[in-house]
Every structure is written in C-alpha cells, then in structure tokens.
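For this depiction, one protein chain was excluded, whereas all remaining protein chains were kept in their positions.
The first chain written gets the first letter, and so on, giving A and B; residue counts start at 1 in each chain.
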Amino acid sequence: MSYAAGSNYLNHEKGLWSWLTTLDHKRIGIMYMISVFTFFFIGGVFAMLMRLELFDPGPLFAAQTYNQMMTYHGAIMTFMVIIPGIPAFIGNFTLPLLIGAKDVAFPRVNLLSWYCLMVGAAISFATLFFAGVDTGWTFYTPYSIQTSGTVLMVLGAFVMGFSSILTGLNFIVTVHKLRAPGMTFFRMPLMVWALYSTAVIQVLATPVLAITLLLLAFEKMFGVGIFDPNLGGDPVMFQHFFWFYSHPAVYIMILPAMGIISELITTFSRKTIFGYRAIAFSSIGIAAVSFFVWGHHMFVSGQSSFAGIIFSFITMLVGVPTAIKTFNWVATMYRGSIQLKSPMLYALGFLFLFTIGGVTGIMLATLAADVHFHDTYFVVAHFHYVMVGGTLMAIMGGVYYWLPKMFGKMYNEFGAQLSFLFIFCGFNITFFPQFLLGSAGMPRRYHEYLPEFTSLNKISSIGAWTIGFGFLIALAVIIHCILKGEKAPQNPWGGKTLEWTHADSPPIHENFATTPVVEAGPYEYGR
Amino acid sequence: MAHRITDTDGSHYAFHYKNSNHEFEASKFGIWVFLCTEILMFGGLFVGYILNSGKYPEVFEVGATFLDWKLGFLNTVILLFSSFTIALSIRNIQIGEQKKAFNNLLVTVLCGFGFMGVKGYEYSHKFHLGLLPGKFFNYTPHTAESDSHPTGEADEKPARSNASETSHVSELPKNMPMYFSFYFVMTGIHGTHVIIGMCLILWAMLRLKRGDFDPKHYTFVEGAALFWHLVDLVWIYLFPLLYLV
Partner (left out) sequence: MIKKLSAFTSILFTSASAFAEYGMPQAGNNYASRVDSLYYFLLIASLISCILVIGGMIFFVFKYRRKSEFDQTPYISHNNTLEFLWSFIPFVIFMIVFVWGFLLFREAETAPKNAFEIHVYGRQWAWDFAYKSGKTTTNELVVPAGRPVKLIMTSKDVLHSFFIPALRIKQDVIPGRYTSLWFEAEKKGEYQVFCTEYCGAEHSGMLAKMKVLSNEKFEEWLSDDPMKEYEGLSLAARGEKVVSKKACTACHNFNADVNGAIAPGLKNLIGKKRNFADGSSMIADREYIRESLKYPQKKVVAAYDGKAAMPLIPLNEDEITWIIEYIKSDKD
C-alpha cells in the first residue's frame, strides 16, 4: 500500500469514532495515555488530600472519609495507573515499532483490553456514588466482608484484570511471532525483554487475582465461608491468594520500567549496553522468582515461621538480578558521551530513587527487621521509592523520550527539566521523612497520629504538594508539545532502535514503509 | 481499521502478517497462552479446595456422600465423548468434509446440553434439600427424609436459626456448608465455561454454514475446540475431587 506524503497514523483516519474503533496499536497506546494520565490525576488529587489531612496530627476529614481516600488512592494508582502505565500505554505504542512489526498480533483483542480497563474503571468509580469503599486496596478479609462497597470495587478490579491479561497475551504472541527478519531474541531491545517478562507475569498471575476477587465477592454476597472466620474460613488464606498475584504485580510495575531505563541510558550515553545478556536474563529471572516471594508481605500475619524463613530467603535472591541491572546501567555510562536531556534526567532520577528503594527492600526482606517495619511508614516510603521513584520516573522519562515519535513534535526542554526538578526534589522531601517516621514506629493507614510525629509529617506534606506542582508543569509541557511543539526530526536523540532508524515521526499507519531487516544488536554505538 | 490482504492463492490475512499460515500459527499460539491463564485460574480454586479439605477433612468426606457419583460419571462420559466429536470435526474440516464437521459440532453442542441438563438436575435436587453454599445452607437430615418426594415447597427457613439448632444434626460436622460453597463455586464456574464453550461452537457452526472455513483456515474452530478440551480437562479433575474423595 502506498501513502501520500505527510500521511501518518494520526491523520490516517479522522474523527472521534475512528479513534474509538481503531485497531492501530499506536492509537490504542495514545488512548491508554489519555486514560492513564486522567486516572493519575484523580489518584493524585486523593494523595494531595491525604497529605492535607496528615499535615496536622488531629482530624480534618472524618476518619472514614480519609480511609476512603486512602483506598481510592491505592486502588487507582495500582490498578489503573502503574499496571497499565508502562505495558499498555508505552508498551503498546513502542513494542511493534521496536521489533519491526506492523502491529500487535491481535489488534481487536488489543482494543478490547482498552475497553476492559475503561469498563472496570467505570465500575470502580461507580462505588463513589454509593457508600464508597474503605477497605484499603488490599481488600483484606474479614474487614472487606464487613464493610460496604466491596463487591462493586472488586468487580471493577476483576474486569481490569482482563485488560491486563489480554495485553500480556497479545505481547507474548507478538514477540514470538512478529519480529522483523533478522531480529533474533538476542537482538531485541531490552525494553522488549522487559515487556515480554512482564507479559508472562500478567498472563500467569492475574487469573489468580481474578479467582480470588471472585471468591471475595461470593463471600460478601452469599457468605460462602471460604475467607470468613465466622463460617470456618481462613482470612490468612485470602492474604496468600491476594499476594500470590499482587507480589508478581509489583514486577508488572517495575520490570517494564527497567526496560525503559535500558533504552534511555544507552541512547543518551551513546554507548552500547553493558552486559546485554545479563540484563535480559535478569528480567526473566526476576519474573520467575517473583512467583515465589509473596509470603514476605506476611511475616507477621500468622503464617508459619518456617514459611517466613523460606520467603525471606527467596526474596534475598530477587535482590541479585536487581543489583546486576543497577550496576550494569552505571557501567554503561562509563566512558560514554552523556547528554543530560530530560529523558536522561529521569533515568538518572530512577537510578537514584530505585537504589534507595532497593536497599530498603533488602531491609524489609530481613526477618527480624521487617517485624519492626511491617505496616509502618517505612513500608510506605519503600514502595513509593520503588513504584513512584522507579516506575513513575521511568514513565515520565519514556514519555519525553517517545513524545517526538508519538506526535512528531518536540517538547519544551526547559519546562521538562523544571518539572523534573520539582518532582525529584518533592519526591525526596515527601518520602525520605517517611522512612524515619516508620522506623520510629508510626503505623500506616493512620488518619490521626501521635503529636511526636508532627514535624516529619509536615515536611512530608509540603513535599507532596511540590510533587503535585511538578506534575502540573509536566502536564503543561506535554499539552504544549502536542499542540504547539516544533516539528521533530525522525531521530532527535540518535537512537539505534528501529522506531528511530526506520520509522517516520510520527510513524505511518503501517509503521514502516518497508519491513526493516535487522543485522545487528539494538545498541551498536561505537562500531 | 486494520485491513486484510488477499494472497495470490486466494487466502486472506491481516496486513501485519506475512501470510495466512503465519496468522494461523500466531492465533493458535495466542489461544494456548489464553488456556494457560484459564488453568492458573482454576488452579487457584483447586489450591483453595485442597487447603481447606486438609483443614477440615471430615467436612469434605461427608460432603462427597451427598453427591451421586453415577451422575458425575455420566457427565464425565458425556464430556469425554464430546471432546472426541469436536476433535473429529477438526479432522473433517482438514480433509474438506464440511457436512460431517457440522454434524460432529452439532453432536458436541448436544452433549453440552446433556451435561448442563444433568448438572441442572443435580443442582435442583440440592436446592431442594437446602444443600446450599455458606450462609444459605439449610439442610437437616430430618427434612431430607420427609422430602424424599419433591413437593416443590421451598424451605425458606433462614440459615442462622438453624445454626442454633445444630444439636439435632450432630451427624454433620461443623462448617459443613463450606463443602457446598466449593461445590457450587467450582461447578458453577466450570458450568459457565461449558456455556461459553457451547456458544463458541454454535457460532462456529454458523460460520461453517456460511463457508468461512476451508481445510487450511479454521482458526476459530480450532480455538473453540481447544477451549472445549480445557473445559473437559478441568472436569476430569473436578469429578474425582468432588464426587469420589
């Protein structure tokens, strides 16, 4: 098929309907982008309100209102922002481009998965118009059986789970079947390895969450007595089931982020990746081990202490491939030619925050220490360092990196760097004090707290608003880029992967005018 | 919209594949990945079952005595036979016997109806006796005897009041309802899959009549058949777990 000059996937067809029925992975990616950003905004507003409540030890909102904000913040950020954030949004846009394919294997399934996310999100938000949900995003029984709103929320998460499964399924088949000629597994960009590992987790772990949530809904509606101790059920079994999904889900969140970082560091250091195979295999390794560590969320839950010891040991093993990746990224920068554009700033920010998140993760994997830290603000700080400091930093870096490809326009570099400054500093101001609060013993999910925790909480709140401000700047930069940005060249960063070397900015509907033939690895700088 | 391309040999395939065979291979691979998802989902249920039956062995022993293994066995035979006929229909399509393929699919769907019929009979019997999941459990040996002839009178006694009278029903172990929770949840989810599978096969028959498939292109039937085999496989595990243990 031939294309008129200037034709691209954005103007290939016109009108809202053409978007809502599109089968083009790039357009679906953009639709994910809009929805994920919207959800992120809503989840962020809840976070800002929570920090407003915690600015002072006493109550500002009613306890139940705060607990609902905490629940919505957690549920929105995990199920609607971080889980679809990289695979479904950035992955959808980039995966076929990175492997030289014209689309994902099943475009209709891809569209269906977006609609699943929308329907699931709509169902979850519908709870707001009833009594609201205050279970926390973990839905621990028996409290979730006692309180209202659980069924609808759980149903929403169930439907969103399908979105995740379908995306994962699509990516696995795409990677296996649609690579361009010459694109062997070891010539795939590391982003593809990361997305692939993520997809495996999505396909294998999400159904367990689905059945768990279904059982929870049955428990609430029919009192089936599987998780309800009053009927002979076992609330600790719910936790086992829940974390069997939700711990691998943590790697659904972080693995693709690691993929983005591999792309950013090589491109902006203009240097081949150090230890390609080690990084690729560590993605697979993390994915595999991730299925056997769920019990480290439950060291004090009443599971047997033998289980605790095993889970602690296996969790330590996850640390090793993670350490390999981190060191290899730093080694990639050695003797490179480093350019500090915004995507690279975010990659460096990722390394900084993720390292702190990682070492505190080891502290939490250590049994005796975790007994003290468990369910305190130490844990809150740790997973925000990993999820926000890691995943969100990578999303932002990835967005700035691929914006020129997505819209064919350049963003304002100064604005982007300014937003980075606010987000990065604000982040540390918010969450570093929470490590101290946690080690001093302040439990999480507290709507009021003891006066001795006041000053650190005040600092933390100020930091949170700084992050919020930074993201507003980022939003302005992105909107400005899409509407008024300067025209972007095909390869503004000097990238070596196919989307830069062989596809226009923005790409044509079929991605590549002629199917690229791959003859070398993805990061052949200095050759 | 993604467009389809017509190959030199007259076959069709979506624009992002090399040829129709490539598309077929990818679709089949996708179906297998989806089956993995299904297996993991049922796996979660089975693990829950095993953990609880380890915790309350007496509940699950007594529970199984309420099921009629003959009906379960009948259903197993029906499903196994239907798996055989759907496999035959694939073979028929591959060698171009469209008519026979249609008939074999028809037999498969009829088997599905037969399975659901037997299941429905079992369910209605249990509903009548009050062998219901969790808090709806409403069974006392007494009502079981007097109601041996179904009279259609639903016993509306709330479960809670019964719980206080457990002294008459000391034969039943504590937490007896849990067995029926598992029974209804597991067979219910399995039954839902049977219904979905039947819909898929009916649709496949419709498309077969329309002439959508030829010996090389029958992705949809292949997918429906694989799904049907999975449904069969799950039942093969459910049957001994629920009826024979």
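Just so it is clear, a residue touches a chain if its C-beta (ideal position, glycine included) is under 8 Å from a C-beta of that chain, and two chains touch if they have at least 3 such contacts.
Quick caveat, the model's predicted, so the values are computed rather than measured.
Here is the thing to keep in mind: the chain we left out touches A in the whole complex.
From the options A:L20, A:A63, A:M221 or A:A476, the residue with contact to the chain not on display is A:A63. Only one residue from A:L112, A:I362, A:C425 or A:L472 touches the chain missing from this view: A:I362.
The missing chain, though absent from the display, is touched by one residue of A:L10, A:I28, A:I123 or A:M333; that residue is A:M333.
When you scan A:D134, A:E263 or A:D504 for touch with the missing chain, the hit is A:D134. In the full complex, chain A touches the hidden chain at residues 62-64, 67, 134, 136, 140, 142-143, 146-148, 229-230, 234-236, 269-272, 274-278, 299-302, 305, 308-309, 312-313, 316-317, 319-321, 323-324, 326-328, 330-331, 333-340, 348, 351-352, 355-356, 359-360, 362-363, 365-372, 374-376, 436-437, 439-441, 443-450, 456, 524-527.
We adopt the following convention: only the chains that are shown with their structure count from here on.
Averaged C-alpha coordinates put the centre of chain A at 35 Å from the centre of chain B. Residues 1-3, 14-17, 22, 25-27, 29-30, 33-34, 36-38, 40-45, 48, 51-52, 55-56, 133-136, 174-175, 177-178, 181-182, 184-185, 189 of chain B touch chain A in their complex.
The part of chain A that touches chain B in the complex is made up of residues 1, 13, 21-24, 96, 101-107, 109, 165, 169-170, 172-173, 176-178, 203-208, 210-212, 214-215, 218-219, 222-226, 231-234, 237, 241, 244, 510.
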